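Only one protein chain is missing; all other protein chains are in place.
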Amino acid sequence: MNYRIKDISLADQGQAQLEWAELHMPALMSIQRELERTKPLKGVRIAAVLHVTKETGVLMKTLKLAGAEVSLAASNPLSTQDDIAAALVKKYEINVFAWKGENEQDYYDNIRSIVETKPQIVMDDGGDLHAYLHENNLYSNVIGGTEETTTGVVRLKAMEEDGVLKYPVIAVNNAFTKYLFDNRFGTGQSAIDGVLRATNILIAGKICVVAGYGWVGRGIASRLRGLGGRVIVVEANPLRALEAVMEGFEVMTMKEASKIGDLFITATGNIRAISKEHILNMKDGAILANAGHFNVEIDVDGLRKMAKSRRIIRPYTEENVLSDGRRIYLLADGRLVNLAAGEGHPSEVMDLSFSNQALSVLYIYQNRGSLMPKVYDVPQDIDERVAKLKLDSMGIQVEQLTKEQVEYSKQWRYGT
Amino acid sequence: MNYRIKDISLADQGQAQLEWAELHMPALMSIQRELERTKPLKGVRIAAVLHVTKETGVLMKTLKLAGAEVSLAASNPLSTQDDIAAALVKKYEINVFAWKGENEQDYYDNIRSIVETKPQIVMDDGGDLHAYLHENNLYSNVIGGTEETTTGVVRLKAMEEDGVLKYPVIAVNNAFTKYLFDNRFGTGQSAIDGVLRATNILIAGKICVVAGYGWVGRGIASRLRGLGGRVIVVEANPLRALEAVMEGFEVMTMKEASKIGDLFITATGNIRAISKEHILNMKDGAILANAGHFNVEIDVDGLRKMAKSRRIIRPYTEENVLSDGRRIYLLADGRLVNLAAGEGHPSEVMDLSFSNQALSVLYIYQNRGSLMPKVYDVPQDIDERVAKLKLDSMGIQVEQLTKEQVEYSKQWRYGT
Amino acid sequence: MNYRIKDISLADQGQAQLEWAELHMPALMSIQRELERTKPLKGVRIAAVLHVTKETGVLMKTLKLAGAEVSLAASNPLSTQDDIAAALVKKYEINVFAWKGENEQDYYDNIRSIVETKPQIVMDDGGDLHAYLHENNLYSNVIGGTEETTTGVVRLKAMEEDGVLKYPVIAVNNAFTKYLFDNRFGTGQSAIDGVLRATNILIAGKICVVAGYGWVGRGIASRLRGLGGRVIVVEANPLRALEAVMEGFEVMTMKEASKIGDLFITATGNIRAISKEHILNMKDGAILANAGHFNVEIDVDGLRKMAKSRRIIRPYTEENVLSDGRRIYLLADGRLVNLAAGEGHPSEVMDLSFSNQALSVLYIYQNRGSLMPKVYDVPQDIDERVAKLKLDSMGIQVEQLTKEQVEYSKQWRYGT
Partner (left out) sequence: MNYRIKDISLADQGQAQLEWAELHMPALMSIQRELERTKPLKGVRIAAVLHVTKETGVLMKTLKLAGAEVSLAASNPLSTQDDIAAALVKKYEINVFAWKGENEQDYYDNIRSIVETKPQIVMDDGGDLHAYLHENNLYSNVIGGTEETTTGVVRLKAMEEDGVLKYPVIAVNNAFTKYLFDNRFGTGQSAIDGVLRATNILIAGKICVVAGYGWVGRGIASRLRGLGGRVIVVEANPLRALEAVMEGFEVMTMKEASKIGDLFITATGNIRAISKEHILNMKDGAILANAGHFNVEIDVDGLRKMAKSRRIIRPYTEENVLSDGRRIYLLADGRLVNLAAGEGHPSEVMDLSFSNQALSVLYIYQNRGSLMPKVYDVPQDIDERVAKLKLDSMGIQVEQLTKEQVEYSKQWRYGT
């Protein structure tokens, strides 16, 4: 065994958390039962850089029970749940290198540690592991990999276009059952949960500014409205902006929105969606949170440099006092607020995402040799199988098409 | 001039309607002003099978002002507004062959009449014109065409796969600014408007069953909920079914839903989404409406054969009394309820859809010779241009990316 | 028989409408069945000034079947459905004095006609009948009356305070099952239905300004949001204004709202909620509708005087062109849009309201002699009986409190 974690004695507490997650991950559990029986990944070395949460724990356990040798590092310095790390080490012999509150050096050291296991399949959340392997020419053993996030997929596609990608990667993020449920429903709820745990503010009556109207942004916008907020959307793409307008949201530039917002949440996937200039427009008491993968969407450095004083007023809530006395509140250092100030996605959401992960890992291994060094979508039948497993677990029946109806959809002749 | 319409004396009334539509179609009007100036379609023969509404009128006028010779027939026997037909003939010299209440023979005769103009570009809504041209080998003059609906695109793709499609067709339906706004926002509101005009029922407190959770179905489901209905979704695709569940809707089979629903609206694109067996399950007073393109989604014949008596109790509302006395109400003969019992889509929606149509016709003509006999999507830059024109007309500004932000989205290196 | 209506030959058409209404008024129908059996109003003379709709028809028929002699005039010059008037005269021997499109002289003549029947019980909608009886000292035969609207109740309370009210009046409007469902759910849906029939605009993406956040206003605001509108509320009462804010609406003065709105709907119960000054602020294409009882909420005269030209562009839609070319659209002459441009409340809503009316008329008659000349609320047990009848008709069960639970709610001792 090889590991580096905070406190192994937290294993029992972590085990209870894993059981709680398993109760809410019926699709992945049904896959786990099958893989444990058939052991299709016997002896395969897998390295994963993922948020070390109870749901990731269930995924890692699933791969381990399927026969694999599994190593795990954190995809974010603040997102590790130390009890889960302990349980994975002690109860399931998974090599974990992660703890809550890693510094930047630790973070990269831990990635290096799992790379030293010479992984055959690599799983990533954000693209740092894939980038590390490529920049250091450490991909020779790698059959293929998966990528969990939009951010990571964008990076991998850029690599593919530059002709430097060295192994096939399945973009789990592009599964319908991932991007829709994880990004929209998962982050929609959990980002707000993170804001509420950090601040305990009332959403009703607040002017809430959401930057970015991709799946994450629209999930957040919808939930803020559902809690009584008045929601303003800032978006660069005219198609998305128009959709937001038609959903009844106000749409304007951040330059305008920054003057009136009470709460700002970024989900653009881009840098400085909230800049120093925007912050200078803001009202006393404005709250800034980020729900995007990287902590670049809010100009944190710019804010702190402008502040004449700074303190932590509540856990994850940093007060920055501007020179004229206005107070600006930054949550979770501008890191993704649902993980840093909350517990990340609910297990039910990760059930879908991680069912796709488990089946994609299996797919890569079973199709080794026949895949190109490209970014692949999750195969459609995996996607639909995951949806079906979930509906079954909820006791919900889809409509069964009649033979006549199946026929009908294939016709094109005149007069049908 | 060559035309066949109900009453030319309705032209002034139709003209007022056209002006009203123009006020609500700012994107298309801005295109119209440009095309009128440049006349890029000078002498091109265009034949269209579309719902003859005021919005179609503005599109036809746009093409005429661009220089084309335009013929128009109806894509549905009940959907023609006779005053619009009159105005197009009298004020703009467009050859219209359409009136409200055509019988089946009339319907096909009218299509034949416009085909006799030897059109170079053909515009269709549902695919009947494309099918007619192909079945009768009448496509020799045709440079290309457009198709407005999902239903039509499915038929054309089947033709393409069978290798029989003879000219390029742009699937206007697949433009984001079409399928999103037209199908979701347009039909979402107008289908319910049709139901309310036919019945004047209260939606609040009603159990509303929506068959099909595509863009049309979800638009309807969302609006019914917005009016206080309790909404049940019936859907065969597990991905869509799961999405409906996560939006908070009940999902079940029509077999179950038919026992408890007060109002049923079909939007499946398939036949007999409501069958005789389903109808036999229904409560006294159940109301049936169809929002799909063809009148095949409800088994109208089956219902009428089962009925011991039948009468029109209100315009577009047919009472069918079953043998045990239960009364089942069929709206608009099972034809699409938003057009037959209402006025179809609001002008604002058609503004987007028909801006795509106008620019797609222009694109086909300007790229004649270089397109293959395939189904094409609307070019992305047309789609975005339409969205931008619409936002401009509403005075709404999208966020402008900084140079730094544009750069950022292209990076993939480690540590960004 | 004594009557003055448009066309008696419309009786059969009206009868079908009455049957349709009866299907959707199960609570009133259950009361009707009982009163027809027991005839408790035998020979009582009743005069009513109500909107002559199919639902009023069912109420009038109920009173007639209960044994009363019934006369009916219209409470609004535009709201009469002529086929219903015909059916009530021909099928049920009710004395109707009403037609669609009465002028002001007709309107008052018709009220006079029903007063000439020397009514014992008077039913009113807006207070014009009560005011007429008092101003002309014609109340000597009157045992008591009912009043349907907020507007009327306000007038009657002013009369009570001035010490001039001469008979007891039950404020049906104050029944929970009336004001909540009729004002909020009924007008909420039907006002928008009226706007859509008049204009066929798309609500999604529109800036909708609702003046007044009483029950009617909040019903309209909620439905506009449910259809995708961006809703602004204008309200003078700080408690109501704060509630609107907490529901996520924007709240501002009409002075500000008038500059940005696309659609304005008034529901204040007061005059000139939209004044000439407000109209001068408005955008080209702005649409004005009133959902309040009287046509005083929009300054119609002021608008028309400012207009350099005016025409009816669609039924119930009047275009007023201001001197600088801006076009302002006034719906239904500023009269209540749900009745004038639509069909008024759905039958389901009136079922509750008119069940209260029927039971209140009975209550007044049975308690004649013991009631004071005051404005009374509907007795609580009538209100709850109506709710229970409605839930029963929908097959919905309320929770049954256990004996222990009933006891518990009466305790106050320490340590419970």
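Letters are used for the chains, namely A, B and C, taken in the order the chains are written, and counting of residues starts over at 1 for each.
One rule holds in what follows: a residue touches a chain if its C-beta (ideal position, glycine included) is under 8 Å from a C-beta of that chain, and two chains touch if they have at least 3 such contacts.
Please read these numbers as outputs of a predicted model, since none were measured by experiment.
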Given A:Gly67, A:Gly226, A:Gly302 or A:Pro373, the one touching the chain that is not displayed: A:Gly226
Residue among A:Leu59, A:Ile203 or A:Val386 touching the omitted chain: A:Ile203
Which residue of C:Gly57, C:Pro77 or C:Gly127 touches the chain not shown here: C:Gly127
Residues of chain B (touch criterion as defined above) contacting the omitted chain: 204-205, 225, 228-231, 245-250
Chain A residues that touch the omitted chain in the full complex: 16-17, 19-20, 23-24, 185-186, 188-189, 193, 196-197, 200-205, 223, 225-228, 285, 311, 313-314, 317, 327, 342-343, 345-349, 394
Hidden partner interface residues of chain C, rising order: 127-128, 131-132, 135, 154-156, 158-159, 162, 176-177, 180-181, 185, 211, 234-239, 241-243, 245-246, 251-254, 256, 269-272, 294, 296, 383-384, 387-388, 390-391, 394, 396-402, 404-405, 408-416
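One rule holds for everything that comes next: only the chains that are shown with their structure count from here on.
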Chain at the geometric heart of the assembly (C-alpha centres): B
Inter-centroid spacing, chain C versus chain B (mean Cα positions, whole Å): 36
For chain B, residues that touch 2 or more chains besides their own: 185, 394
